[in-house]
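The other protein chains are all here in position, but one chain of the complex has been omitted.
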Amino acid sequence: MSGKGYDLGLIWAFLANKSEEILELTGQHIVVVIISVLIAAVMGVGAGILVWNKPTGRGFVIAVAGVILTIPSMAMLALMIPSLGLGWVPTVVALSLYSLLPIVRNTIVGLREVSPAVLESAAAMGMTPLKVMFAVQIPIAWPVILTGLRVATQLAVGIAAIAAYVAGPGMGTYIFKGLSMLGAKNALNFALTGTICVILIALVLDAFFILITRITTSRGLRD
Amino acid sequence: MTNLAQTQTQLLSVQTAPSQKRFFTAKRFLTPLLIVVALGGLLIFLAARGEPDKIEAFALNWPYMLARVWEHTVLAVSATLLVAIIAIPAGIILSHTHNRWVRGFVLGIANMGQATPAVGVIILFALIFGIGIPTAIAALVIYALLPVLRNTMVGISQIDASVIESARGMGMTTMQILRRVELPLAVPVILAGFRTALVFSVGVATIATFINAGGLGEVIIVGLKLSRPAVLVTGAIVVSCIALLMDWLAGLAEDHLRPKGV
């Protein structure tokens, strides 16, 4: 479409025409991100709880998650294909792996930030170690853990767009459709719609996290 | 890969902070080991499969692979250098701007940028400016700009106000304060942003192959389109190793360039 003016009327017609498909892809995009982040949350928060007070374990977990995040997403998705094939499964696995680092790191940071005096008081009052973790330490670390989930979600929304190339679900499908139609009338419409929808999904999920954080954080922990 | 800008900036700056004293930290040692093991494993795997078929032979040969590695590296490194040239001065100027509107505008753009998918930027750029290496570099620069810009601003504005005040009290000019106080103190944070941008460029350069900019993404796509898992896996492992290597080198540079005492 290079060199040509852009007609707003045409994009409205395009959007109206495709509204159902756009909604469906947007829904898929959100669902795949949520599933992946939830899986990563279980693994990441769990790992964080296990290693937060063990320097070696902590270093190892963060190093592994760091290496995963360094791997280019195209490479990660490609590596999944021989064993997991195409579609939802490799997408969810890849997104979960990428989401790990922010979640595990924030869990560790959050748990470590809880003042030793508070932990000592909790133990001295007769709380069992499990009770100290779940009634005191995690609630106090909660805002930091949620921030990890929030960052992970933003990350996953973007990477999910690339996953469309391996037949993953979501709005990335439109972006790649735009590419495959290079030169055709609707190419830019597809790519633009896909990109903007992904941005909107990211912003909406971010707002959702701000809301969740407000609702679930004790008033005593807010600034 | 949306907001690696923010994420990795935080991640990397957190990770690298304490590793100054010991030279042989686990990470310094493990990353090269991991790369050697991955590449060695790949070579053994390919050798064990025996003679590649005709299609595989197209990609699985040294000249072809080395050319892709070279393209990929040039793409990523040149984009990162351009980013450094643009974003560090811009960050310095912005960190000294007291105009709330300018700062708000930049932060707003930065937040939007974080939510923008890399693949969307690259493909939109290609549709608007045409395909090829210049477009890929432009998209990469736009994309990797954020971490460096952000870290430069953060690095300078986080400096304790009393330090600047005492520098001014000693009679330093604004330029002297910048050169002798602010920049040295901001170096670790700026370098962390630079490292993020580099890793990030290697990753996005993989996608650049969609718009005919070459690189190792091409190997992956060839493998994918022609259903040759060996080719696909080779491309993926090699590009991952490049990313790890770049990250490792940048980490070394970071430790080396960090002023003593910071």
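We call the chains A and B, going by the order they appear; numbering starts again at 1 in every chain.
Rule of thumb we're sticking to: contacts are C-beta pairs under 8 Å (C-beta built on N, C-alpha and C of every residue); 3 or more make two chains touch, one makes a residue touch a chain.
Note that in this section contacts and distances are computed from a predicted model.
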Omitted chain (choose from "Cyclase dehydrase", "Cation/acetate symporter", "Ketoacyl-ACP synthase III" or "ABC-type quaternary amine transporter") - UniProt protein name: "ABC-type quaternary amine transporter"
Partners of the unshown chain among those that are drawn: A
Contact partner of the left-out chain, one of A:A78, A:V92 or A:I140: A:I140
Residue touching the undisplayed chain, where the options are A:N17, A:S83, A:S121 or A:S180: A:S121
Residue numbers in chain A that touch the chain omitted from display: 115, 117-128, 131, 136, 139-140, 142, 218-221
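By definition in this document, only the chains that are shown with their structure count from here on.
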Of chain A, residues touching chain B in the complex: 1-2, 59-60, 62-63, 66-67, 69-76, 78-79, 81-82, 101-102, 105, 109, 151, 154-155, 157-159, 161-162, 165-166, 172, 175-176, 178-179, 182, 187-188, 191-192, 194-195, 198-199, 202-203, 206
Touching residues (chain side chain B, partner chain A) in the complex: 1-4, 6-8, 10-11, 14-15, 26-27, 30-31, 34, 112, 114-121, 123-124, 126-131, 199, 202-207, 210-211, 216-217, 220, 223-224, 229, 232-233, 235-237, 239-240, 243-244, 247
